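These notes are about the structure you will find just below.
Note that this complex is displayed minus one protein chain, with the remaining chains in position.
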Amino acid sequence: MLREPLTVGMNAPRADAFTKVTGKEQYAADYYPPNLLWCGVKRPSYAHALIRSIDISRAKEMPGVAAVLTHKDISGSNRLGILEKDQPVLAEDTVRHYGDSIALVLAESRYTLQQALELISVEYEPLPAVFDPEAAMLEDAPVLHPGRKHAFLETEAGVAWLEDDGALVIVASTQTPFRDRTEISHALGIPSCRIRVIAPYLGGGFGGKDGITVQAFLALAAQHSGGRPVKMWYSREESFLAGTKRHPAILKYSLGCDQEGILHALDCRIVMDTGAYASLGCEVLALAMEHAGGPYRIPHASIEGIAVYTNNPVAGAFRGFGAPQAHAAIEQVIDELARIAGFDPLEFRLKNAVSRGDTTPSGVTLTQSTGILACLETARDSAAWRERERWESLAPPFKKRGTGIAAINHGIGYGPVIPDNANAKIELTGEGRLIIYAGVSDMGQGNAATYLQIAGDILSQTLDNMELVLPDTAQTLPSGSSSASRTTFTFGNALIGAAQALRKRILERASLLFTYQFFEHVRAEDLGLVPGHVRHIPTGREIHLSFVSTTMDQSERTAANSYTCPVNRQKPPTGGSLRIHGYPHRVYSFGVNLVRLEADILTGEVTVCDFIAFTDAGRIINPELFDQQVHGGIAQGLGYTLFEDFLVSEGRILTGDFGAYILPTALDIPDIQSIAIPLQEEDGPYGMKGVGEITINGAFPAVANALARVCKTRISSGPLTAEKVLAAISRNEVGKNR
Amino acid sequence: MMEIFFPDSLDELWAIMSANPGGAVMAGGTDLLVRIRKTGRKPPALFCLERIDELKQIRENEKVIFIGAYVTHQRLLENLTVQKRLRALWDAVSVLGSPPVRHSGTIGGNLCTASPAGDTLPPLYVFGAEVDIRSKSNKRSVSVAEFITGPGRTSLHSGEIVTRVSIPLPAPGTISRYYKAGKRKAMAITVASMAVQAKKDENGIIELIKLAWGSAGATVVTLPEAEEFLRGHTLSEERLRQAGKLVSAGVTPIDDIRGSAAYRRMVAGNLLLRLAHEN
Partner (left out) sequence: MKINFLLNGKETEIEIEPDRRVIDLLREECGLTGSKECCGAGECGACTILVDGESRLSCLMLAAQLEGREVITIEGLAKDGCFHVVQQAFVDYGAVQCGFCTPGMILAAVDLLRRNPTPSREQIREGISGNICRCTGYQKIVDAVYFASLALQGVN
């Protein structure tokens, strides 16, 4: 396959796979610059307290300690934050959660670092702390959605150093290299132009590396390291403590339909606990509200959303960005209403699902491709759905079987106000190779490989003849974050323009070269690009791309293109500030998830037997990468549905490592059937829409709906653990005996 | 810094142990090294058992199998006698940790950690295993029940190590099983488990039954009254259900982040019902 020109639609191999299977790929965590100093952070002993004093003297004197820094060593605003600048790099007089930062230590070894951190003594005056976002809301069994941790395998990591001219270089595992530069500049008072951020491949991100993690500490440390490089790499425990997590949410719903099963009214309220700092709390809430009514027509809807500060760990972006919480609620409520009103759950959804031109409950008019009906119809016709009752009746001893579905949607990109913009650059080298400068991080989703595929398609080149430059503020162009299902959607559109411009230039120059050779005017239309060469199609004569490149100078050998996504200009009737936070979207992906599961009535353990995902994420550039997103999103969804519980008590994390925070293993996830419903989307490159997040939204409600059939009752809070399932089953058995 | 020793024989081990007071014995390290990392407390020396051949042997005669303390879980899984005649123990190691944990972790380590969730313990109880203990100057054997004295506590004195576990081989026709409930299907600390050894006569009447529960109390829990209740009867679902009620009432589990006491009680009783469909 390596010798074939890359083509959109093919299963092109991932360029990064070759270096990843040999261990040669260098992630941020793998940088060990010679003579480095290890950095670490002193964390508080209270969730909320005034800092009376910080005594760093003993730590400072310890042999092997190079520096101990506090907020006094910071000359900028000392405030981080993506939109809301409310998070100090190092605390001044207050700590607001256990993951806050008080002092930064630079030491020769990790061992010395640990000891020095313990030698720092801090005097506190504890303050009353708030842990419960809204205890008063707990009437009426609302759906409770606890926090979840990204648990990317590469914990937060990076290195930094000062160049000879004093400029700062940071290599970090980050989804947002360009925005990081601005944040650091603001917080530490270093001019942006003096900061270079490099983002190698990430060992996972899922939203947890959207924004600053270790970058600001590294920047500060590099300024006080006596010219030595500095390194920081969170342990798993520290990653749990200091990293962001999914917003815990309390969702309360009322939904009504008429006798024909047509939905009429929705009233819902979503309260999210954003923890000690805003991070992306308002944006996550806005997306949850936008998706609160699901992919349905509900003419009368009241959707209320509140994000509150507490002294809990900070919540931020996590794959799905609020939509999974909303779908967990609406899709269960839809199922319940269908049951109560006497409708088949799938037919009920079909009756009410939106199509292009309809308006969603949150008031968004759908002007773009809308595949929810197609997904529902395909699901309805599947054997798994048609034969579900028979399958359920064949449960082995001490098992009960259930089938559940969920219908989901997911907005693509940033929304109407923050420009969803990307800038692609592509270069023809003197050797005739192509370099794609990707300004968007690849956290594992394979967008970088897709960029090669798009450029390869347009320029008819093989993987062998192309290279990538990963995000580097000194080499690539600003292209926004690796998030919001936008990495291929937005950058892909930018890249198409750049690659086409370069193609046109190459063919024009080649036509001149052929003209000199043939002593006859050769037109560009007679030329074609083939791997490594330009061919004169009528004669079959070829010239090498390196020869073509000799006719260009550096500026001509590169082509750049800027692209900004079209937006939805609708103004919501109420909730004016929502637009700033990302509401509404223009393009949505859609999907239906169907799950068949078995619950053990002796232990409550749940085995997911089959999972089918029907997905309309537009046309497909690479089927294998598409399925990778489907499988991975669903596996994460099943993890948070069945196992993962980010337990916090009085602001302290109880499940703060991989021993206590239960992630699914290979034995816990079934083979997943991925069925694409690839509708053409005019906004997307090659008709595609984003598939990174739609895949995580459906697992929870689909499983919950299947379990409701098994238990004959609903479990109101996630995760749906064996213990809760067994309790629900036995509640019901007891009821039967009565 | 910890000093690390690799004695080749028990004699060498005794000499090193007495020269380095305060040191700790290390077998596979899957509990010990995790504990050291978590607490940050390093013993001054580690005495590694991995090069003492005597501790790695598995020997057997018609009546008893002798398993060296340094036999890894992986080797137990591969052992034919364990597979065929000590099925409950085989079941237990097959769901213990993960393949690499089983490559390092040993039966001696599992015993000495004495966790109420230790997966080999309930099977060793129902088989009536004996623990062989040695020190420089002494040799003794105790039953597993005497060996485990509390959560994380054993009857080992300082200077003593476990050298092997002896398990009487059940009579032909005896069945044994281990059932485990955990938070996921691999790498799961037991939330509740049960080991059983039973023998039925030709009419399916229980002649002999031994039961033991994991994660259901401070140590492994045995309930003679439940065994008594089942002896002399067939294992009908109804009988098992009633016995299960005795079990739920008899076990003494705790609440922790993995499960509530109430859940563990219920599961401990329910696991008995699995016997209704075993032959």
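As written, the chains take the letters A and B, and residue 1 is the first residue of each chain.
The rule we apply is simple: a contact is a pair of C-beta atoms (placed from the backbone, for glycine too) under 8 Å apart; a residue touches a chain by one contact, two chains touch by 3 or more.
None of the values given here were measured: they were computed from a predicted structure.
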Given the contact definition stated above, which residue among B:M187, B:I206 or B:V247 touches the chain not shown here?
B:M187
Touching residue (missing chain; options A:A249, A:A424, A:A438 or A:I634):
A:I634
Which of A:A151, A:I190 or A:I506 touches the missing chain? It is A:A151
From A:G23, A:P63, A:G540 or A:G576, the answer for touching the chain not displayed is A:G23
Which positions on chain A touch the chain that was left off?
11, 13-14, 16-18, 20-27, 29-30, 32, 150-155, 201-206, 235-236, 443-446, 624-625, 627-628, 631-636, 657-659, 663, 665-667, 669, 671-672
Listed in rising order, the chain B residues that touch the chain left out are 1-4, 6, 29-30, 33-34, 37-38, 42, 46, 48, 50, 74, 97-101, 103-104, 185-187
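Rule of thumb we're sticking to: only the chains that are shown with their structure count from here on.
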Using mean CA coordinates as chain centres, what's the gap between chain A and chain B in Å?
43
So in the complex, which bits of chain A are touching chain B?
114, 397-398, 602-605, 643, 647, 654-655, 659-660, 662-668, 721-723, 726-727, 730
Quick check on the complex: what are the chain B residues that touch chain A?
40, 98, 181, 183-189, 191-192, 257, 259-260, 263, 266-267, 270-271, 273-274, 276-277
